[in-house]
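Working notes for the structure below.
Missing here is one protein chain; the remaining ones are kept as they sit in the complex.
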Amino acid sequence: MGLGLLASKAIRPTTRLINFQNPNNLFLRTIVSKPELRNPEPAAAQPEQPLVDLSPRTPVGGARVHFPNPDDAIEVFVDGFPVKIPKGFSVLQACEVAGVDIPRFCYHSRLSIAGNCRMCLVEVEKSPKPVASCAMPALPGMKIKTDTPVAKKAREGVMEFLLMNHPLDCPICDQGGECDLQDQSMAFGSDRGRFTEMKRSVVDKNLGPLVKTVMTRCIQCTRCVRFASEVAGVQDLGMLGRGSGEEIGTYVEKLMTSELSGNVIDICPVGALTSKPFAFKARNWELKNTETIDVTDAVGSNIRIDSRGPEVMRIVPRLNEDINEEWISDKTRFCYDGLKRQRLNDPMIRGPDGRFKPVNWREALSVVAEVAHQVKPEEIVGISGKLSDAESMIVLKDFLNRLGSNNVWGEGIGVNTNADLRSGYIMNTSIAGLEKADAFLLVGTQPRVEAAMVNARIRKTVTVNQAKVGYIGPATDFNYDNQHLGTGPQTLIDIAEGRHPFSKIISNAKHPVIIVGGGIFERKDQDAIFAAVETIAKQGNVVRSDWNGLNVLLLHAAQAAALDLGLVPQSENSLESAKFVYLMGADDTNLDKIPKDAFVVYQGHHGDKSVYRANVILPAAAFSEKEGIYENTEGCTQQTWPAVPTVGDSRDDWKIIRALSEVAEVRLPYDTIGGVRARLRTVAPNLVQIDEREPAALPSSLRPTFTQKMDPTPFGVAVENFYMTDAITRASKIMAQCSAMLLKK
Amino acid sequence: MAQAIRNAKVPPNSVNLEEARQRVFGFFRIACRSLPTVMEVYNLYDVATISQLRSTIASEIRRNDHITNPKVIDMLLFKGLEELKNVVNHSKQRHHIVGQYVIGRRGLEQQELASKEQGISNFLKDFYNSNYS
Partner (left out) sequence: MAWRGNLSKNIKELRFLLCQSSPASSSARAFIEKNYKELKTLNPKLPILIRECSGVEPQLWLRYDLGVEKGIKLEGMTEPQISKLLESMVKAAAAFKA
């Protein structure tokens, strides 16, 4: 009907008399005409060629197109716009390069192609039916049309089918607001449905304490199945049944124990797989996003913290091609509820009866300064923790140096550690560079629990390049094929001397990689082990000008920065003879070594282990509340941003030490974080280049060889419980549930 | 007396500085006349004397003695009269009066001088105050 009737009413002569005289006039319909209809031109007007906007287009999402052979580029036409693409691209990828985003459910750029959702159908000239663009390879000269009525009708049809059996759960579904189905049905679906029968429902599966499943909402796109088998390496999930009775499940009652299992939550386009701890907590539009860095392990995965007010609601990964692609480990994803428990919020001093009494900052700092002046400089010891940022570590080192003490070191760094040459303690092949390797030798490291993202990268390389992996250490399970070569340093010596068959594999490989675990730093004979590894590297030509395959996989987020700043213990027994111990977040040191009459100051954010021995507690900020520089295991410097305000009366770490230095009359020369960073630039300038990775040019073979006896004890396990490694994860309830249910016994 | 205070209004239309000055004196007179009522209402007999409170009011007025714009003086008088009305009508409580007028500004300065010795830097002052200076 439209406005024609209204228009005709307006045109009619408006006198009430007409209506009065003849009521039938109300139903008279005047004729409305339009200019095009009046022109008596032949009706067969040519469908004009729609004007094509030939200005350069940016690919979808700001992606960069990589041409492996530039002479092999093909040209196709997307909606009349010519694009150049590399040879193996699919039609969907060609449209992405042209800036046209095609709707899809089952296709994911990092997983294999399934082609079962049919939402990506586009029309291709000279093809009898629309083609699934995700699966069809783009041929030269193809004319692809994405906005024709055929394509639009196909999308509406697919949408209608998908919504037929989909439950009306939007108000109670956690994915509402960020649901692919919602967004695509608004953009591409039709406005009404025609389904009047009963919808089917599916029984829910129990996948563990992390992933909540409502299988009725599943649209059977199989993204989770492909992720689990390809990226995570576990064959847990599969599709059972056929037709409308298809169900995704584990067939046997099995929990998803993989450390990457939380990523299926991001991957699932609908609300079938959601985060169990985050269930019903918040909607995504009320959350504030802060882009920061994760500190639970040394990888430094890029995350986005979603917070509502003063509370962190969830942690979601950010894209970073070089470090963590689009995935994060379960520990990173679910440790946030540890940030709300066991927090220190007031400075406290232990009274003579052994109980803590909350005091204000003035008193606490004056007490600490007083004691610091009463002890001799050699008896002062400082230990920085696993989660400390670079600014606080340099301020601690400066402060203790000014008091005359030389004993400052980072947790986990043993006595003989050589922090001189950077190539001796970072991952020289960057994490992204691991993809080129074709032989791996893992010495005393279990990457699956130490750095889950590095393990995912190694798995990717093993699958694509058929790389060989040799592992020396205690028996653990891997999610890729490997050879267990031995358990102790004896195997290393065998390989170094060429007696072991694996040494041939290393010499024949074009890009061999040796990864030494960070647990080696705790051993007394670390120099001997590194010397053996250097010999293997020399024989296998692992370190060359264009490829440096000698890597160290560090264990904590603060270790790389601590080694960069030179926080190495200078003498063996400084802790046993200390009278004043400053623990900055150090929860994993051996507290028995501290003498009973030593005065211990603990500065940290959680009441973990070291708090019980402390005499004074100074509350500090956690990683989600401060702006701090962290360096990951490959040497890439990144920065955290504060997502939530600090808890109670706590302050930033470096501010506490700067205030303490002023009260103790050894005032440090900087007042602002810019000043601290300027000081950082004079110590380790790579720590100020945020988001940059500085490769270490001078090889670690420059190190002098000390003839040290190699200790024959086999390599130990650095991380016993993947879910509980530092103060935040130990305080987290979700991590406790995971370690109770998901660890392999 | 309280009736007079309630009825008093400051018309915002002083023509020149001289008229504004006269209004200030009028305000001061009104305030001093209301002081006995204030002492009675808030029971300040042990804490302060009328002459102490009178000099506090005078010092508050003198704090603004550098202002020359009659309109601004009118506005300040308006605020002052509003404050006076609140005090007389018992809208405030004893601790407000004691803190604002008996101890007053001088007391705060003395406290600061005493405890922190004034030898500390701005950084430390802000640090003790809060994390986000």
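The chains carry the letters A and B, assigned in the order they are written, with residues numbered from 1 in each.
One rule holds in what follows: a contact is a pair of C-beta atoms (placed from the backbone, for glycine too) under 8 Å apart; a residue touches a chain by one contact, two chains touch by 3 or more.
All values derive from a computational prediction rather than experimental measurement.
The hidden chain, counted over the whole complex, makes contact with A. When you scan A:C224, A:A419 or A:L485 for touch with the missing chain, the hit is A:A419. In the complete complex, the hidden chain is touched by one of A:G241, A:G309, A:P685 or A:P712, namely A:P685.
Shown as candidates are A:G351, A:G404, A:P595 or A:P712; the residue that touches the absent chain is A:G404.
Residue-wise, the contact with the chain that is not shown comes from A:Q570, picked out of A:Q374, A:Q570 or A:T713.
Summarising the interface, subunit A meets the missing chain with residues 398, 401-404, 406, 419-422, 564, 566, 568, 570-571, 666, 682-686, 689, 694-698, 702-704, 706.
By our rule, only the chains that are shown with their structure count from here on.
Rounded to whole angstrom units, the spacing between the C-alpha centres of subunit A and subunit B is 58. Taken in their complex, subunit B has these residues touching subunit A: 120-124, 127-128, 131-132. The touching residues of subunit A, counted against subunit B in their complex, run 360-362, 621, 645-646, 650-652, 655, 658-659, 662-663, 667, 671.
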